[in-house]
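Here the complex is missing one protein chain, while the rest keep their positions.
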Amino acid sequence: MIEVSELTRRYGRHTAVDQVSFHLDAGEVVGLLGPNGAGKTTIMRILAGFLPATSAARLEVCGHDVLRDSLKVRESIGYLPESVPLYRDMRVQEMLDFHGRLHRMGRSDRQRRSAEVLDRVGVSDRSRQLVGTLSRGLRQRVGLAVALLPEPPVLILDEPTSGLDPLQRREVRSLVRELSDEHTVLVSSHILAEIESMCSRVLVMAEGHLIADGTREQLEQQLGGSAGVRLEAYVGLDPEAAVELLKSLPGVTAVALGERLGIHHGFVIEGEGDLREDVGALAAQEGWALRELSSQKRSLEDVFAQLVSGNVADISASKENAPAATMEPTDNDGLLQLQPDSGFNASAKAPPAKKMIYSLNPFDQGTSRELGAPMEIEDPTGNAESDEPGDPS
Amino acid sequence: MRGTLVIYRRELAGLFLTPLGWLLLALALFANGLFLYLVLPYTGGDVGSSLRGALGGGTLFWALMVFLPPLLAMRMMAEESRSGTLEYLLTAPVSDSAVVVGKFLAATTFLALIWSVVPLYGLLFQLQGSPPDWGAVFATWLGAVLTSGLFVSLGLLAATSTNTPLLAAFLAFAACLGWILVPSFGGQLLNSLDAFVGTGDLGGLLVQTLRSSLQAMDVLRHFHFSWRMGVIDTAEVVFFCSWPCLFLFATVRMLEGRRWRV
Partner (left out) sequence: MSRSKSVGKISRAGIWFQVVLAGALALSAVLAINWLAARPGVRQRFDLTATGSASVDASTRGVLVALPGEVHIDVFFRPEPAPFERVAQDVQTRTSELLEVMKLEAGDQLKITRHNMLDAVGIERRKLELRIRGLENCLIVSHLAPAEADRDPNLPEGVPIREVVPLFGRHALAALDPGNPDKNAYRAPAIMSFDGEKAILAAMLKVTQGRAPLICFSRGHGEGDAFELNGDPAGFGRLESILTADGFRTERWSGTENGDLPEDCSVLAILEPRTPFSDLETRSIEKFMAGGGRLVLAAPTDPGLLVASGLDLFYESFGVEITPGIVCEPKRDAATTAPVVGGPQVAYVQALPDDMGAHPITGPYKDAAQPLRVPAAHGLRVARQPRLGLAQAVVRSPRRAPGSWVDEPPFNWIPDDHENQKAQDLVIAWSRGFAAEAGAEVTEATRADGVVRENRIVFLGSGAMLQDSILGDPRMGPFNEPFARNLFNWATDREYRVSISSKDPAIQRAPAETVTRVVQVALWYLPLSCVLMGVLVSFLRRRGGPERAPSGQLGSGQDSQGSEA
């Protein structure tokens, strides 16, 4: 349904999208994931015909060339920009009517469809209200209704959950999941969990490059494959010596010393294979008082956080030799230093490491700093949701 | 074409379903009424010349002509671009030209409605037993509408060049005002230059050419010596239609250009 090949878009000297290629099959729900400024919105705008591409080998939606057959493409796309642009002085019903007219829908068609879509997004009781007086969440839903009205085969939703409260997010997510039955959906977000909950396939963008494409598992393989062991123990007074000892183990590539917790020290040992047995053996041999010994996979979140903090080159490099699963942990100190905390929380609760880290998402922290206001409400959001949305594992 | 109509309907509805449109209308009507109030005793109750004076005779008319189109253009272009609805429109299945022409027609219709109040005054006079010269009133009204179209298209062009509504309004205002003032002031400047250049030499020739080209662009003059006299002149029809076409064409190009520059 969507065919993009070697798409490049420059703003002056700055290259926003650089040689990106991907394609979507009919019925697919694909997430476009990436930090702000990664080029997600640009790609979507180009696909929707709002921006022209600087160059592209192939750019097609539903078999129509985006540049040459722009009107046909626009007819077959339901595009919802991030700002949800709706005419504030129109009633919801009028807005839908207007959109229907633009799409050359007949009167009866418009009436039938607008009742349907309003019902679908759950705002049928608001059809006479002015768009300008709607709350952000309702507006988002009306925007979705507008995009859905002409039954477009392709839906392009730019950050459909931004600025919503947790309940609203959850609803939008479930709505998008439902849409996959009838539409091909390209949805963007900078929140991994959201994308995961909506899409089967994720495209990861960073600084204009497409750095990963696939299901969650594939992505983990591609991006975050390296495993590690977390050790928390009383190792005596000289933790540096313990680090040396740990390093000497076979297969260990790096050992990081965490902060001191009472008399205990935290370590993260990285290497090939499952190192827990070796580390356990070493602890037994050295007589360390073990408090925790857990296997720790480098999660997608970690990798993504790294993207946000701007280490694209590393990720890209790691992507290239992903099977080798070797990572230099030295550059993600910030991440590691936070981990002991999460460890505490996590140990009290269920073991899934991924979840624990998500709950105190360092990446969220990172983004919230960059994003400003809208993200601030996401911190509690993340916490609240961590229990519920259920990793679709 | 259909798209143009849809946009046209929506823009008109946008004007008349908000208090702003009615407020503008009220202000314009008040200004027109004020003009009538001032000019009727002045002409000794001369119905014909008062009515035609209300359309193009006074400063008030031209002030409205300079102020209203930029306001409408700002509302239709810059504000929309700022609030993001322009992105919505430009990704809807309508061509850019349909969007521009629809907006142009809507704004011109709004102004035409304002000028239609003058034939309404005529009707009032007729009911009171002093019928005006309807042919002349109609020609003048048509001229006023076409002139509005000219200024609206100019305003749209100016407003499309920027995202900031206020700047857009200011640019459009400056463009409209310039279109009116430059020919007359330029003409006066050239007149005063006459004293320094001979009639036959190169300078004189240059001044002559400049003067005649300025005259050819003088909207006031064009309006005054055809429409306001009660005459439909094909040359004036061409003038008042071709320039808006050019400006609309440029606006569409500009809109396309924005996509490249954004």
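Each chain gets a letter, A and B, in the order it is written, and its residues are counted from 1.
Basically, a contact is a pair of C-beta atoms (placed from the backbone, for glycine too) under 8 Å apart; a residue touches a chain by one contact, two chains touch by 3 or more.
Note that the coordinates shown come from a computational prediction; the quantities given were computed from them, not determined experimentally.
Trainee: With the missing chain put back, one of B:Leu36, B:Leu60, B:Ala112 or B:Leu210 would touch it. Which one?
Mentor: B:Leu36
Trainee: Hey, which of A:Ala57, A:Ile263 or A:Ala281 is the one touching the hidden chain?
Mentor: A:Ala57
Trainee: Of A:Arg45, A:His103, A:Arg126 or A:His183, which sits in contact with the chain we cannot see?
Mentor: Checking the options A:Arg45, A:His103, A:Arg126 or A:His183, the one contacting the hidden chain is A:Arg126.
Trainee: Tell me which stretches of chain B touch the chain missing from the display.
Mentor: 16-23, 25-27, 29-30, 32-34, 36-37, 40-49, 117, 120-121, 124-125, 128-136, 138-139, 188, 191-192, 194-195, 216, 224-226, 229-235, 237-239, 242-243, 245-246, 249-250, 253, 257, 260
Just so it is clear, only the chains that are shown with their structure count from here on.
Trainee: Where the CA atoms of chain A average out and where those of chain B average out, how many Å apart are those spots?
Mentor: Their C-alpha centroids are separated by 51 Å.
Trainee: Which residues of chain B touch chain A in the complex?
Mentor: Going through chain B, the ones touching chain A are 2-3, 6, 9-10, 13-14, 17-18, 83-88, 90-95, 259-260, 262.
Trainee: Which residues, counting only chain A, touch chain B once they are in their complex?
Mentor: 11, 45, 48-52, 71-72, 74-75, 77, 79, 81, 83-90, 94, 98-99, 101-104
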